[in-house]
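Only one protein chain is missing; all other protein chains are in place.
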Amino acid sequence: MKYSFYDDYSEGVHPEILRYIGEHNDDQQLGYGRDNYSQLAADRIRKAFGLPHADVHFSPSGTATNVICLRAMLQPYEGVITPHSGHIYVHETGAPEAAGIKLIPVPSQDGKLTTDMIDSAFGTYEDEHTIIPRVVYLTQATELGTVYSPSELQTIINHAKAKGLLVFIDGARLAMALTSKNKGMSTTNFGSLGADIFYVGGTKAGGMYGEAIVIVNPELQHHFRNQMKQRGALMAKGRFMGQQFARFFDQDGLWMALGAQANENAAYMHRRLAEAGMDFDLTVDANQVFPIIENTLVEELEKDYGFYRWTKVSDTQTKIRLVCSWATPVAAIDKFIDRVTELRHAKGQ
Amino acid sequence: MKYSFYDDYSEGVHPEILRYIGEHNDDQQLGYGRDNYSQLAADRIRKAFGLPHADVHFSPSGTATNVICLRAMLQPYEGVITPHSGHIYVHETGAPEAAGIKLIPVPSQDGKLTTDMIDSAFGTYEDEHTIIPRVVYLTQATELGTVYSPSELQTIINHAKAKGLLVFIDGARLAMALTSKNKGMSTTNFGSLGADIFYVGGTKAGGMYGEAIVIVNPELQHHFRNQMKQRGALMAKGRFMGQQFARFFDQDGLWMALGAQANENAAYMHRRLAEAGMDFDLTVDANQVFPIIENTLVEELEKDYGFYRWTKVSDTQTKIRLVCSWATPVAAIDKFIDRVTELRHAKGQ
Amino acid sequence: MKYSFYDDYSEGVHPEILRYIGEHNDDQQLGYGRDNYSQLAADRIRKAFGLPHADVHFSPSGTATNVICLRAMLQPYEGVITPHSGHIYVHETGAPEAAGIKLIPVPSQDGKLTTDMIDSAFGTYEDEHTIIPRVVYLTQATELGTVYSPSELQTIINHAKAKGLLVFIDGARLAMALTSKNKGMSTTNFGSLGADIFYVGGTKAGGMYGEAIVIVNPELQHHFRNQMKQRGALMAKGRFMGQQFARFFDQDGLWMALGAQANENAAYMHRRLAEAGMDFDLTVDANQVFPIIENTLVEELEKDYGFYRWTKVSDTQTKIRLVCSWATPVAAIDKFIDRVTELRHAKGQ
Partner (left out) sequence: MKYSFYDDYSEGVHPEILRYIGEHNDDQQLGYGRDNYSQLAADRIRKAFGLPHADVHFSPSGTATNVICLRAMLQPYEGVITPHSGHIYVHETGAPEAAGIKLIPVPSQDGKLTTDMIDSAFGTYEDEHTIIPRVVYLTQATELGTVYSPSELQTIINHAKAKGLLVFIDGARLAMALTSKNKGMSTTNFGSLGADIFYVGGTKAGGMYGEAIVIVNPELQHHFRNQMKQRGALMAKGRFMGQQFARFFDQDGLWMALGAQANENAAYMHRRLAEAGMDFDLTVDANQVFPIIENTLVEELEKDYGFYRWTKVSDTQTKIRLVCSWATPVAAIDKFIDRVTELRHAKGQ
């Protein structure tokens, strides 16, 4: 297999997680998330985010999580404002719509939402013939590798609440967002901003599988497990998700550390690529790097490396996506940069 | 926690599975089930069941699996014949219906379906005002601990095909069914019977999570991954499900062995309970035991043991469910029997 | 075409309705049910049923009405208790399920529901793995031609409310139920019983199309038009449904008169058939007659008459359904009876 910069889930699970599972494998536990490990993990997450009254549930995949949370927040005649680049809009095979949910996409250049975009979604709302915007969906970090600052998020959340909207934050890469350099995010700060529901990504942060759903708004907490079961997301041996998050949120702050490591790897890759003369039109706030590269170079690199072509920039240039994870060795980045440099020299660039 | 006979997922994962995952954790793999382990597991499952042209996919939960498979088999105006006791009908919080699927339940005393029951489901079918029966759903082993013999299954499948019906077998406890004493089932025999789709249960057989979907009918194979993604069941790190099933279906036949062990434990429990004078109205073909017990005894036992009250038998008696797993120690069964005997003696029974 | 006893919608619209539409066709009106006629009709219905605070909406078909009302009454994890013979369960091509609704059918011999049947539906309810019963669905008159007495209905509604259930009454044949002989029903009496939502059938009572939904429970009134639009049931020229019901509920009580006429026709047919020696196992409370007839006779009658074979009674007998409407001429009934008598004499019966 070619070396993969495809994503942050090409690697296995962090060894500490595996060790923890192995050490706590011999007891009996209640099924379907009622086990002690899930309760321990929930307590630790509540404490980390400073949200003692939040409900915490564990769900196996991001797509299932998104659908379940949105269903719990919406009446049938209400819809979801999302950036056009939002994961729920472009990369979930219509999972929300298959569950009866209308999304209201608004264009965004950098993956972030603004209050103006929220307002624009009301442009089409009139009466019983149009869907009523009800939930604001955003991702932190975004699909384009950008990260909201606390004040950006606070502004959006305040604006949403003033308009009677609920806020749901997809945190598949929340570990990277909360450890993004110069953004000043932290778990307690994030928890205090007032999102109604958010989720704490496990898979992309070094886990095996699973995301932790944090329901802050008490009106959204009831019968949530029923919704999970109905969507196939109540796991019989939920203990394993509980164990992962119990370990992630143990005193040594493993979850944050792995997020920070992924960011650091990406920042290094970004710096090296910029030094090598690559162009960028997006900031690298988290663990995704989007250099703009000559098409001929893209083709050469694809022989040895796995990555996605993101968008065509011009007839001769393409923006590609390179993702670093907690497990990306610096040596792998160096080798990639060397190859880029070598290929460009060969072409006289 | 009280000792649990609640179910077959109170224990952790079999150590061999965990060892295998640990040994193969350091490489990069493609995401979403395109990894080498999933391919290896699929090959081994195809070989075990003698179905070289089947497609194999791995899904995190039984409920998600049921919904995805049924959706792939049905047009919107078609429905599913299921025993009234079927898992999809009673224990999935309306997951099929939430996905737009109409179930047609038919009464069954022992959890099994018969050709007469299939025929009875056509009683209400007339024209465009009624749902057209299209899929026969059955569980092997059933929710009531019974197991179909090969000839029983063959009769049902032949009958279904003659009527233009597809057959889907829920194999959450298939390991127990294929190792049921005196039933003469085997993987190759089961594979040859002609079900259109079945699934190979991992969770209840000693895995961490995940079921292997085997699509035998080539007309149902296309775009199946799209359906999985839309239902939140395409796992980013699908490698872990692949590893579990690769190990389950390695040469030593771990999956079958664990199924057989669960059955053996239940058979022992059944024999001991019968010797102690307990009544039964269901056979114990697999790993579930349903003794009929005096209500006063039930209350006493509940102080030390976890199990479900299944049905009220009379004003003084209740049928309870005791489930054994691959991991149930004989000593735990003995201790339970001792307690039963002790309590009955105390009552002069 | 053979003379039709198939149903109560083989005939056209009552001439008075058509006249009223023709007389009020030249003005402009607001669209989508906000017209003056719909408001007038709503006022008249509120007055007739003694429910001044009810919301009234007009919907084009019974199936659309059922789905919309149930959707407005249910959370995704809640279900509907219905007699096994309920229209929503057997004759709507899975429309409720296609809208994500789980029905909980309970066996009924005469089409009616009892409090015991309601209780039995809770037998399977346990926890988040099972659907929570929430709505009681019943039809008045039933699909089997029977009619609840006021006290029967009151008992059910009180029982439902005591259990925290909502009650929805499908009134496709409500005109016949409220004019059923010896039942003591009336519009005000019916309105006082406490159903949360019911509908007033127009199509089968002599209208062109449309049913009037009466939402008594104020908690179910909000955003109902949004639900109607989403299900394709908000009619651009809603004025025509308004006009039909304005005329139906004008001072001369046309709607009730047409219901009574249908019943009278059926009672006459029932008496004549009984005199001719036909057997019945269902009472004839409304406008449907279910005689049990020799199979050979059925075949002969089908040459000249349209009707449905309802159920096989024995190897030699079939229960058939004969429906009378407000428009059935007595002469047509007499002719049918003559033919029956003639055929039986020919066979020496």
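All chains are identified by letter, namely A, B and C, in their written order; residue positions are counted from 1 within each chain.
We take it that contacts are C-beta pairs under 8 Å (C-beta built on N, C-alpha and C of every residue); 3 or more make two chains touch, one makes a residue touch a chain.
None of these values were measured; they are calculated from a predicted model.
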Report task. Taking the full complex into account, find the residue in C:45, C:73, C:98 or C:301 that is in contact with the omitted chain. Result -> C:98
Query - Sole residue of C:26, C:116 or C:315 that reaches the chain not shown, by the stated touch rule - result: C:26
Query - Contact footprint on subunit C, counting only the chain that is left out - result: 1, 3-4, 6-7, 9-13, 15, 18, 21-22, 24-31, 60-67, 92-95, 98-99, 203-204, 208-209, 226, 229-237, 239-240
Query raised in the report: On subunit B, what residues meet the omitted chain?
Result: 32, 71, 75-77, 100, 128-129, 132, 223, 225-230, 234
Report summary line: On subunit A, the omitted chain is touched by residues 76-77, 79, 90-94, 97-103, 105, 124, 128-131
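FYI, only the chains that are shown with their structure count from here on.
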Report task. Could you work out which chain's C-alpha centre is the most distant one from the centre of subunit A? Result -> C
Query raised in the report: Over half of the interface residue numbers used by both subunit A and subunit B, so same, or under half, so different?
Result: same
Report task. Average the C-alpha coordinates of each chain, average all protein C-alpha coordinates together, and give the chain whose average is closest to the overall one. Result -> B
**Report entry** Whole-Å gap separating subunit B and subunit C, where each centre is the average of the chain's CA atoms
**Finding:** 42
Report summary line: Residue numbers in subunit B touching two or more further chains are 92-94, 98-99
